[in-house]
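One structure is given here, and the rest of the page talks about it.
The complex appears here without one of its protein chains, the remainder shown in place.
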Amino acid sequence: MGSVGAKDVPVLLSPEGLRIDGRRLDELRPIRIEAGPLHQADGSAYVEWGANKVMAAVYGPREVHPRHLQQNNKAVIQCKYNMAAFSVDERKRPGLDRRSQEISKVIAEAFESVVFAEEFPRTSIDVYIEVLQANAGTRCAGLVAASVALADAGIPMVDLVPAVAVGKISGQIALDLKKEEDNFGEADLPMALVPQSGRLVLLQMEGHMTPDELSKALDLGVEGCKAIYAKMKQALRDRYTVDPLPAEAA
Amino acid sequence: MSQGQRTDHRRRGRGDSSPHPSRDRVLVLPGEELPSQGLKPGTGTYRVGGKVYSSILGLLSPQPPFVQVIPLSGRYIPKPNDVVIGTVTDCQGTFWLLDIGAPRWAPLHMTGTPWDVEIGETEKFLHVRDSVVVRVENLDPTGRIGVTMLGDGLGKLEGGTIVTVSPARIPRVVGRGGSMVETITRLTGAQVAVGQNGRVWINGSPDAILRASEALRLIEEQGQRRGLTERVESYLVSTSTSTDRGPEAAARESAHRDAPVTRVPPVGPADERPDPEALGPGPDEY
Partner (left out) sequence: MTAEVTAEIRTAHLLDLAAEGKRLDGRGPDEYRRVVVEPGFVTTADGSALVRIGNTTVLAGVKLEPGKPFPDTPNAGVLTTNAELIPLSSPVFEPGPPQPGAIEVSRVVDRAIRAAEAIDLTRLCVTPGEKTWVCYVDLHVLDHSGNLIDAAMLAGVSALAHAVVPAKRFGIAESDYPLDLQHVPTECTFIRLGDALVVDPTFDEEQAAQGRLTVATDETGRVVAMQKGLVGAFSPDDVREVVRRALVHGDRLRIAARGGKT
């Protein structure tokens, strides 16, 4: 956001109402989800969403380290969102920065809102999100990957948590911004939904929208989340359903 | 999942309306509403506003008066009387901490052993990285898992190795009435002790252990498929060498059978076990 005065501002919306990659305003980028690609974690998932590539792993519930974080009546959920040095155009110095720490916090709190943490007192559920290639919407892609990884790890929770960002480009509310739209658009509103309850457990916003636009953006985001939700479920079904007439393993 | 499928599933056993009369296992995911008319929410479920939902990824398994979901993944969740295999991670003054693959380490108190242990001398009996067979005695609301080594078939493991499979696969490893363990034992000459926590102890010649481990890997990978017993059997027969069937192997097997550790029962009390059928196809599909 806020690239006012930047050179070469691209045309984000054609007269026909199409976006720079040919999508309509209410259309998601292509998304592919794979459950369980990692072998050391209790649960894992890989998400390719547009040009984003994100891996997530869950360890636990397990003994808490460091010990002083232990809670007597429930599991503590620790989340680490991290961007690989090569995941962005300009190399990012390895290590946690303020942005990563904030995103880790809001994602951890989103999961604390749905996980039945009281079933595992004095333990830790560790959620690791690695952004391997970034193109706007990595916190949503990371949250989606982590949610599938939590289910893959057998963690009890109210529901899977789909997420998507809604934004505003050329004065119009648009679903799932890609990088140019995020850079040159007028607003960005990432959200995560609990479909079972219809409530939002992650919500951030930057830019400017009228209350009417915001209302429209919320509706569009909820619809987007429902589409993502179906993909998340399919990824888990693909991993855990075995075809009745399997091919022999090589 | 469509409403129709759920309705079909609720009538399991009748076979009149189910699209899969021979496979009435339904995979459910967190947040999915379960068919629950007249049933109470059991394990792996929760209730909101009169409706019951799944809280985990697993197989729907109505056990009236409960509707429950059996997990297909995740760490071992201890139950009282489970016989489990653990590895010592720490020695304290009066107890050892065991990794049993559960969310928390399980303390084995020195009074829960057949040994005469003095306070501060736990390390004389068990070291870090030693492996033991213990029974889950009690669970408290803080998640503490009390285990004991007092009982038939419990004790320290000597020799052999430990193979880890998903705890969800243990019913298939055991097989109906212990048939799978029996098949592996018979065709490899290895001894096999199955912990409910997914840790399986195998002892015998290096080759017997390798073949038994491979059989477990097959079960782990193909546990939901039909004809599993035949697959495992045909693998073990095809890799069998003459020495394994010879008198030497028989003698070795019998010697192992006399060793104290061989008294480790493959499963704990039968009434506590989930029915292997609940996790897979019926007997006609083996």
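We call the chains A and B, going by the order they appear; numbering starts again at 1 in every chain.
Going forward, contacts are C-beta pairs under 8 Å (C-beta built on N, C-alpha and C of every residue); 3 or more make two chains touch, one makes a residue touch a chain.
All values derive from a computational prediction rather than experimental measurement.
Engineer: Among A:G22, A:G95 or A:P211, which one is in touch with the chain left out?
Structural biologist: Only one of A:G22, A:G95 or A:P211 touches the chain omitted from view, namely A:G95.
Engineer: Looking at B:L157, B:V194 or B:A215, which makes contact with the chain not pictured?
Structural biologist: B:L157
Engineer: Which one, B:T89, B:S179 or B:S240, makes contact with the chain that was left out?
Structural biologist: B:T89
Engineer: Of the residues B:S36, B:S54, B:T113 or B:S131, which one touches the chain left out of the display?
Structural biologist: B:S131
Engineer: Footprint of the hidden chain on chain B, which residues?
Structural biologist: Counting only chain B, the missing chain is touched by 87-89, 99, 101, 127-131, 157-162, 164, 206-207, 209-210, 213-214.
Engineer: Could you please point out the chain A residues that touch the chain left off the display?
Structural biologist: The missing chain touches chain A at positions 38-42, 51, 53, 55-57, 59, 62, 65, 80, 82, 84-91, 94-95, 126, 128-130, 132-135.
To be clear about the criterion, only the chains that are shown with their structure count from here on.
Engineer: In the complex, go through chain B and note every residue touching chain A.
Structural biologist: Of all residues in chain B, those touching chain A are 23, 27, 29-31, 44, 46, 48, 53, 55-58, 71-75, 103-105, 141-143, 221-222, 224-226.
Engineer: Which residues of chain A touch chain B in their complex?
Structural biologist: 42-43, 60-63, 72, 75, 116, 120-123, 151-160, 194-197, 233, 236-237, 240-242, 244, 246, 249
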